[in-house]
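Removed from the display is one protein chain of the complex; every other protein chain stays in position.
Order of writing sets the labels: A and B. Residues in every chain begin at 1.
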Amino acid sequence: MRLLRSVLLRLATTAVTLLGVAVIVFFVIRVVPGNPVAMMLPPGATEEDVARLSALYGLDKSIPEQFLIWAGGVLQGDFGTSITARQPVLALVLGRLPATLELSVMALVIAVALGGVAALTGTRLRGTRVEGGIDVANGMALSVPDFLWGLVLILLFGVLVPVFHISGRVTPSLDLPFTTNFYLFESVLRLRFDLWADIVSHMFMPALALAIPLAAIIGQLLKQSLKETMHLDYVTLSRTKGYGENHVILREALPNAILPTLTLVGVQFTFLIGGTVIIERLFSYEGLGNMAIEAVINRDLPLIQGIVILFAVIFTAVNLAVDLLYALLNPRLRHA
Amino acid sequence: MLDGRAMVRRRAGWRLWLSAGWLGVLVLAALLAPWIAPKDPLAQDLFLGRLPPFWVAGAEPGYYLGTDSLGRDVLSRILYGARLALIVAVVAGTVTCLLGATLGLMAGFLRGWADVVISRFIDIWMAFPPVLFSILLIAVIGPGLGSIILAIVVIDWTRFARVVRAEAMAQGAMDYVASARVAGRGRIGTMLREILPNVLPTVVVLLTLEMGIAVIVEAILSFVNLSISTDDPTWGGMIAEGRTSIHQAWWVLVFPLITLFLTVLAFSQLGEGLKDRYDPVLR
Partner (left out) sequence: MSFLQIENLSVRLKDGAPLLRNVSLAVAAGEVRGLVGESGAGKSMIGKAILGILPRAAQVTGGRILLDGTDLQALPPAERRRRIGASCALIPQDPLTALNPSRRVGPQITDRLVDILGWARPRAEARAAELLSEVQIADPGRVLRSYPHELSGGMRQRILIASAFAAEPKLIVADEPTTALDVTVQKQILRLIHDMQARHGTALLFVTHDLGVVSKICQRLSVLYAGMVVEDSPVRDFFAAPGHTYSAALLAATPKYTDPEASLTPVPEAVIAAVQAEVAEADRRAAHG
């Protein structure tokens, strides 16, 4: 019963947050000087044409009215029509979503792997120069944002040592047999590993750029957490049973050290997803972020709204998932 | 045990000096740009386009770091670009800090309605993808230095607010605050005189971090061509240009990138160095 109440409360706060996001973005972009419709028409357009098109997109009504109309549509699943693409916003946005999701997840996996290895190595070799080196590398990776790492990677592996692709999601000339837009996932399901390799070689650089700052955070936090855990009595007791250092770190300390790291990683993951906006632009990756920038440049109001709302939904979903995961993994909470 | 602490102090030393040093050089470069820049940063000369830096064959004397596609001197543009970067860093960083810290202090210490409203605001704000939001803002209010600063403040005030709120709540629960209240200090008075000094070290470290972030946001905005409205050189703009001609003229991308990289690194290491040096717990 108590669980149900907290879940409902959570959903209620989430709804308020999303509403707040919707309101803010809606009003912010309508403060625009200049009529976006005017941008779409040829120079010789008359006042009438502008008026007609404005009416078509509902831009002639007052702002609160427009919001209510739009909100009403949203609740029925209609996010409006894109001004530039002349297609339903929802379809466009959901079409690009898989690309960004795959990129984000790949980045997360890389970050966890890199950060985990850094933390475990630093713990295993604590007190040595190697640990010092890991700390320095971590500090640097932490201070530099994904945007710069992206540029560095483009220079290193796109120009200097051209191993990976630095543009696009997949080689354009390839024939893609996919039914969904989850290219990476589907290529594995269909056992088309040639396609998989091509996609990965396009995704790896942007994913790595996104991953580096998060990997540094994970590395630092986990190492700190491990260090503290290693001092605890149950770890020492385990040593007296005859277990070596590796077992003690991996099987006794790690499962306990992970929990505190989890919540922060969850929040940082949402930042990572936000970072896809500029990274996708940098690597010309056809995802949601890239579409967002285009939409802003073209003043495509409905599309902008749709994308911002979707990002907000993703963020809140991730936060929810992290809290759930934490509750699941912490034996104290699970059996409460 | 003892080694670790001595080591931290020593490390804090060189980190602080190196980062402060680089930033000092940058400030000098920005201030003295009109005098030390070898060429006019805006002067175009298509015959001198895409010249390599001085140590590569085909370079032209005087253009030490080469030229871009329009024949503009890279070094001069970097020096002038430092002006914008530093102004943005200091102004945007400070304003964000003031706004965020104030709201955080109010929320954390006064609690009640202030906390509820501000916290809700923070949650909503953090649901926005920051880069997208800033791009959106600039697109809406138009380019320009003021817009950039506003955009940075608007998207990043939550960073200060959350941290200061947490600190204020923690401090507010402490005994010295209770004694101040018993002694008759009003709430605002207590907030300012007792809590603020204890929150200050954290805020200062965040401030240096924020400056680095401000530089990056500006660079990203220039990259997508939504920064200032004039032709004044920006590091981000140079990077955007360099990205397109990366195979033919790598130097157009590399040098502003290195400068930006070092600057962001310097700001954050400055913060870390300050934290190590002045963190009362570590001492």
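FYI, a contact is a pair of C-beta atoms (placed from the backbone, for glycine too) under 8 Å apart; a residue touches a chain by one contact, two chains touch by 3 or more.
Since this is a predicted model, take the numbers as computed values, not measurements.
J.: One chain isn't shown here. Among A:Asp146, A:Glu252 or A:Glu280, which residue touches it?
T.: A:Glu252
J.: Spell out the interface residues on subunit A facing the chain that's missing from view.
T.: 127, 232-234, 236-244, 252, 255-256, 331-332, 335
We adopt the following convention: only the chains that are shown with their structure count from here on.
J.: Considering only the defined contacts, which subunit A positions touch subunit B in the complex?
T.: That would be residues 13, 16-18, 20-21, 24-25, 28-29, 31-33, 139-140, 142-145, 147-148, 151-152, 154-155, 158-159, 270-271, 273-275, 277-278, 281-282, 289, 292-293, 296-297, 299, 304, 307-308, 311-312, 315-316 of subunit A.
J.: Quick check on the complex: what are the subunit B residues that touch subunit A?
T.: 120-121, 123-124, 126-133, 135-137, 139-142, 212-213, 216, 219-220, 223-224, 239, 243, 246-247, 250, 253-254, 257, 260-261, 264-265, 267-269, 272
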